[in-house]
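One protein chain omitted, others in place.
So, chain A:
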Amino acid sequence: MTREEIESREDESMMDAPQMNNPKPEEFFNVNYLRIYYGKSNLFPYSDIHKWLSYGHDGKHPGCDEYYFGRREFSFTLENDVYLRYKSFKNASSMEDAIKSHFPYKIDIGAVYSVDPDKRHAYSQTGTNVFTPVERELVFDIDITDYDDVRYCCSGADVCSKCWPLMTVAIKVIHTSLTEDFGFKHILWVFSGRRGVHCWVCDPKARRMTNEQRSAVAEYFRVYKGNENNARKVALMGYSLHPFLARSYVDYLKGFFEGELQATQSIFSTKDKYEKILAMISDEDIQSELRGKWENSARSSLSEEAISLVRWEQLKNTLQSKKHKAPTLRMCVEEIVFTFTYPRIDLEVSKQMNHLLKAPFCVHPKTGRVCVPIDPNNCDDFDPLAVPTLSQLIEEINSGGSRMDVDDDDDSDTSLLGKSIKFFRSSFLEPLLKSCKEEIESSYKTKIGKSKDSLSW
């Protein structure tokens, strides 16, 4: 974009926007809308993002590191897939200026490095001043395309109300574990804009985890080990489930499988579908027995869903009586449930500190939807198809109902994005910043105390 173009854009007043009124319904995203989204400062929440990623260091306390925000890597993906890495910003306004001059299609957030990423070449790679990540949130990425082998309503990039609940269950299982097992407190879940969710764990302890520790947590969550070469992709060995898996099964997975999943996916209703499940039973005789029952069952007037439920009961009963035949049958029922419902995270995203992840409140270029936060305690209510799109936001501006450009708790903000911003602030940002402030103050006191002690006799 040339300088003249930038300047002419900025000259456009809000009232020129009606020329872009009446977008075609399918045109949820276009470059002009994007420029308005980032251009008007009461849509994309620049200062909230800055406050978040400063973790309290933008304050005035002597323990604050004023250069902390500047050592964070950002990356921009521009139109035509031009990719700009190692971008860093001194403060909120230089971040805002950069975004407003590039209008990136995607903004990614990387790690906080030992030195300003922009200046990394000034430092040699050996010795003490190495350019290396020092802090990074513990992140997770769950994408519904990883479940394509177990969802029948959609495949690939599509998502609908029938398969989205897989994401809901994934959030519940992972969130419970992050809080109950690992003791993390500051967790942000974000819609990825099209077909998945991201999770940002922001506790100080999490941000300082090494790659090895991140890998350990990712592996702790890993159950599904699939590729085209094996039919039994979940293998639960031993005589019982690990307490984490047991809790997930009892509290979330079993109920979801026998209820909502059966209703929406009817996983036993056709031969193709039930053969896939029979292949998970590692005993030929049991497979034949069940196949016999189902192949020849009369064309009843039962719905697909009802047929599926009946067959599930038959399978459970058969396995219950035969499970002592072999160790691989012991938890076959649970394995089937886990295969269909247990979260499938992208391990590579979580394992390395330098992995970049899309920023919250970006707009997805394919759907035009904003990457809004999801409340893990109310995730059943989240509908990916009701998330505000760019064109809806622009239309809202045109009809004069835009978000208030304020930081207060005024409940009169009923704009499309207002609710999300409010949630971000009250449920995530405020508690996080409160705890950051306490941490900065106490570690400063400790440091001062230590140096005082060294002077004392």
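The rule is simple: a contact is a pair of C-beta atoms (placed from the backbone, for glycine too) under 8 Å apart; a residue touches a chain by one contact, two chains touch by 3 or more; residues count from 1.
In this text, contacts and distances are computed from a predicted model.
*Asks:* I want to check something: the complex is missing a chain, and I'd like its UniProt protein name from "NET1-associated nuclear protein 1", "glutathione transferase", "DNA primase large subunit" or "Exosome non-catalytic core subunit".
*Replies:* So the chain that does not appear here would be "DNA primase large subunit", according to UniProt.
*Asks:* Looking at the full complex, which residue from A:K205, A:K271, A:K366 or A:K434 touches the chain that isn't shown here?
*Replies:* Here the residue in touch with the unshown chain is A:K205.
*Asks:* Touching the absent chain in the whole complex: find that residue among A:S93, A:S161, A:S240 or A:S426.
*Replies:* Spelled out, the listed residue whose C-beta touches the missing chain is A:S240.
*Asks:* Considering the whole complex, not just the chains shown, which residues of chain A touch the missing one?
*Replies:* Missing-chain contacts on chain A: residues 180-184, 205, 209-210, 212-213, 215-217, 219-220, 237-246.
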